[in-house]
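Every protein chain except one is present and positioned as in the full complex.
Labels A and B are assigned to the chains in the order they are written; within every chain, residues are numbered from 1.
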Amino acid sequence: MKQELIIAGFGGQGVLSMGKILAYSGLIEGKEVTWMPAYGPEQRGGTANVTVIVSDEPISSPILSSYDTAIILNQPSMEKFEDKVKPGGTLIYDGYGINNPPTRKDINVYRIDAMDVAAEMNLIKIFNMIILGGYLKLHPIVEIDSVLKALKKTLPERHHHLIPQNEEAIRKGMELVK
Amino acid sequence: MDIKEIIQPENMVYHKPDLLNDVPMHYCPGCSHGVVHKLVSEIVAEMGMNEKTVGVSPVGCAVFAYKYIDIDWEEAAHGRAPAVATAIKRLWPDRLVFTYQGDGDLACIGTAESIHALNRGENITIIFINNAIYGMTGGQMAPTTLMGMKTATCPYGRDAKLHGYPLKITELAANLEGTCYVTRQSVHTVGAINKTKKALRKAFENSMQGKGSSLVEIVSTCNSGWKMSPEKANKWMEENMFPYYQLGDLKDTTNQ
Partner (left out) sequence: MADQEITLMKGNEAIAHAAIRCGCDGYFGYPITPQSEVLETLAEQKPWETTGMVVLQAESEVSSINMVYGGAGCGKKVMTSSSSPGVSLMQEGMSYLAGAELPCLVVNVSRGGPGLGTIQPSQADYFQSCKGGGHGDYRLIVLAPSSVQEMADFVDLSFELAFKYRNPAMILSDGVIGQMMEKVVLPPFKPRRTEEQIKKEAPWAALGRDKNRKPNIITSLELDPSVMEDINIRLQKKYAQIQENEVRYEEYMLEDADYAIVAFGSAARIAKKAIELARGEGIKVGLLRPITLWPFPIKQVAALKDKVKGILSLEINAGQMVEDIRLAVECKIPVAHYGRLGGIIPAPDEVVDALKKMM
């Protein structure tokens, strides 16, 4: 098993932390993982993206030219990464703020309106977990249990009471994917 | 009294400090460095710190200070002595650590290192020899060269429009929170030498007591660079340097 994915959106959407939780979950399961961010001022307000690889085998390059999955959360990232999904790969996007939906026919495209749902559920801050849930439904590369353990590891103690909400968001995301 | 009698310990009224090495100094006759070296040697021994002192020598005339005072030394790059001393003192807090720097080293190329070490309150002493000229490289303008003073790189005299003003870095240092003792002294008379010795002793003790940074400026002559006899240089210093670089304590928080 190997999943090479890119998560891309605006800074502040939780792109990097979603990737980090996924990488941590892989680590907890004894898998090989890399997490490579586009760093710098891009993080603040501009576009942010992170390449995450989860694999049973040692990972060579943390930098890729094409991806098994692209999770796209804004229009500029759609323009940048739609073409980089491997044929037969997966593209997940949130309809919020996307003016030009993906057009490729040789990949599997899923729309998750996580932003809208998160607003309804009053979970805006963890909208990224809804997306993660959707992704894990399609590609169950790690167990939800591992994700919860990863949250516990990566979140500061004072935020641990939010873990049940995160779980709820992940499960909601799984329901949303069709 | 013949020579054998004279050198009997009970007849000695003055002798070279034990820490001052018995080697010819490269300093010019009349230069202030020799006197200050002697004072440092005396104080380190008097404090019982011969084995616990690390000096940091500069680039400038005092670059070879390590040849003359019989302690461990690190010779720093030009201007960087306060950074070097910062690390030594932080890594060996029970050591006596001082820098010995000239005006070009401390107040020009090393201004940033000096100001920041003093502002951090590093428990070190900076000994600052201010003779208003670059001695080692042959008499060029220093940051502390007086207005109108002629040097190899301001041969028509220091002109504010061309060169800016002489820098009173010691006054700057006195305004920094990290300094506990900032003083300006000289070594041109016996009285002045005694005062400077007291000042240096106080500064060294401050650093061992963790009180913060001490800066001891010593207004000095460079008779070669000034192109004067030693005697005339002393007179010129009194008449021209002292009015601008006034002697005395600028700051002393150690008694509070």
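Please note the rule applied: a residue touches a chain if its C-beta (ideal position, glycine included) is under 8 Å from a C-beta of that chain, and two chains touch if they have at least 3 such contacts.
Just so it is clear, the model here is predicted, and its values are computed rather than measured.
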Selected from A:S65, A:T103 or A:N122 as touching the chain missing from the view: A:S65
Candidates B:E74, B:E205, B:E238 or B:D252 - the one touching the absent chain: B:E74
Touching residues on subunit B - with respect to the absent chain: 50-54, 56, 63, 66, 70-77, 80, 83-88, 90-92, 95, 112-113, 116
Interface residues of subunit A (partner: the chain not displayed): 20, 23-24, 27, 32-37, 39-41, 59-66
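Criterion: only the chains that are shown with their structure count from here on.
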Chain centre separation in whole Å, for subunit B relative to subunit A (CA means): 63
